[in-house]
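The structure is given below, and queries will be raised subsequently.
Each chain you see keeps its place in the complex, though not every chain is here.
Labels for the chains are A and B, by order of writing; each one numbers its residues from 1.
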Amino acid sequence: MIIVMHKAATQSQVNHVVARVQQMGCQAFCSQGIEATVIGINNHQHQLNQTVIENLPGVARLMPVSKPYKLASRDFHPADTLISIGDLTIGGNQLTVIGGPCAVEDREQILTTAHAVKAAGAHILRGGAYKPRSSPYAFQGLGEAGLELLALAREETGLPIITEVLDPETVPLVRAYADILQIGARNMQNYSLLHAVGESQHPVLLKRSMMATVEEFLMAAEYILSHGNHQVILCERGIRTYETATRNTFDINAIPVLKEHTHLPVFADPSHATGKRSLVAAIAKAAVAAGADGLAIEVHPQPDAALADGAQSLTPPQFSDLMQQVRRLAVVMQKEIMAPSDSCEPGTF
Amino acid sequence: MIIVMHKAATQSQVNHVVARVQQMGCQAFCSQGIEATVIGINNHQHQLNQTVIENLPGVARLMPVSKPYKLASRDFHPADTLISIGDLTIGGNQLTVIGGPCAVEDREQILTTAHAVKAAGAHILRGGAYKPRSSPYAFQGLGEAGLELLALAREETGLPIITEVLDPETVPLVRAYADILQIGARNMQNYSLLHAVGESQHPVLLKRSMMATVEEFLMAAEYILSHGNHQVILCERGIRTYETATRNTFDINAIPVLKEHTHLPVFADPSHATGKRSLVAAIAKAAVAAGADGLAIEVHPQPDAALADGAQSLTPPQFSDLMQQVRRLAVVMQKEIMAPSDSCEPGTF
């Protein structure tokens, strides 16, 4: 932390600031320049009350030096975090693809999709049982019946499953079924939920809020990590901007930025990022080329009849075609992508 | 709902769309123009699966005609909603002021502030017992001990109290203490929580998310209203934009827009809207001049020592000075503002 004093601050104001900083148990390092006096602070134990300091006479402003997150930072953990789900490894030089519908609708829909995405080479099956919807009048998901159908699809295909959890109370139930818990974008700063999945000690995929900065995204991951759960996958899914040509603006910059700052695997969701089927393949490939560790893609056997997000879902043939392109790209990017045949056998979960 | 067909759509594609719309139980009204054929739809019972329609051959796009919210709309309920808290009325021609600290810190802090804001003419006392913080390492609030201190402050001053609730489980506890439940900006789309406060049948102040559109804000209110709880106050507190000169960008336009579209009372929070003490009074006055029904203002006896949001908190004398300006403004705006002496007596809650 650095304190910048006003140009016109007196020596006695500087001395007073230094004294207050020391009272709070921090060390102060004073540097008197021509433009302004600057005071460096050692604030390792977070004892500094910034508001007090900001409002002392003569203080112009405070500027942070260290990052506010620790456990999520590469400074703390330089090597890539690897997450194991059965035989599958996420992170490092692996490229992992999640496929499946926005929402589990019925037995036939989820089983058809599960077999299709497995055949195309996906590694994980997605599907929502609890759906956050902006209208109280819209389809809210099948609930536990949806979880049971996902478990059935895993049994039939051997694909691990990921599904969203909406509130702390439901965490134990969803954890009992799912291999990975998903935190949706709207819940990225639902701290009670982050606390609960942190304590679950279960793999978590955390989606970036459409309004969060990269730093806030990492702080949300820090909430989970701070409860001892280190199996966190980050997922960029587009942010809200003034542009209305697409559902969201995919923040492709965030992928290399996150890879620089954190050891956690970074996935991309080109379906929500664009909201439009015809754009999904281009953005999926862009994400891989930018260094993403994985993709989450919406696939539906009949997008026209989907209860949610049909406009952005690929058909199984479109998904299969994309998987072939992604495999060619993985070679150029020096990433390994587990082949369909290597994939987890039925019944291993 | 209106369906716009592609310029090159064939007559048989148009016929197919009309047939599918009718299969879904809706009526279709076809209009063949030169630029494009347009099909109007009667979708009163929400039977239309928009995704199916959007993806039929020949369809260019769908355009909504009606608003997606009903209960929150002035179309449904033209007169202003009035909310009664003891002797206090919120909404209509009343101007209501909430004052108090960001967080309840200790007995002396909250009692001092409560007496000060009451003396200055505030009508409601605010104070957080459960704090949503972006860092897991920051002060998270006193919890139930904070609720008890708020109740004590109400007993001493007669001011009704408002405090934030963070998750569905805590709603019954907070409801037992607070006169108004606050939903914070980060939880505006936490549907489990909206459901729980909807069922509480207790007055709710809903803050706009920093990324929500006005329509999404009204849809969040609709979630609460749809559970039969009609005592909802909306609060604009600034949105996230590219501008970094202030903590948020206060969306002053939203105030007259909301007053046009909804019958619910509309408050403003100039403290979070600016993040800076020296700007609070200007924005508070602007909100009243734009037609706000109330203000929520952070006040702290020693902002320099505040555990949260000190930089944006007014001192009691600053708050008292602002209240005098607000009272003069209320006259010009033809609003009534309950005088300090009229205010709720000790023990009446």
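Assume contacts are C-beta pairs under 8 Å (C-beta built on N, C-alpha and C of every residue); 3 or more make two chains touch, one makes a residue touch a chain.
Note that the structure is predicted; figures quoted are calculated from it, not measured.
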Number of identical chains forming the whole complex, with 2 shown: 4
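Here is the rule we go by: only the chains that are shown with their structure count from here on.
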Would you tell me which residues of chain A are touching chain B in their complex? 46, 49, 51-52, 54-56, 68-69, 132-137, 166-169, 186-187, 189-193, 209-211, 216, 219-220, 222-223, 226, 240, 303-311
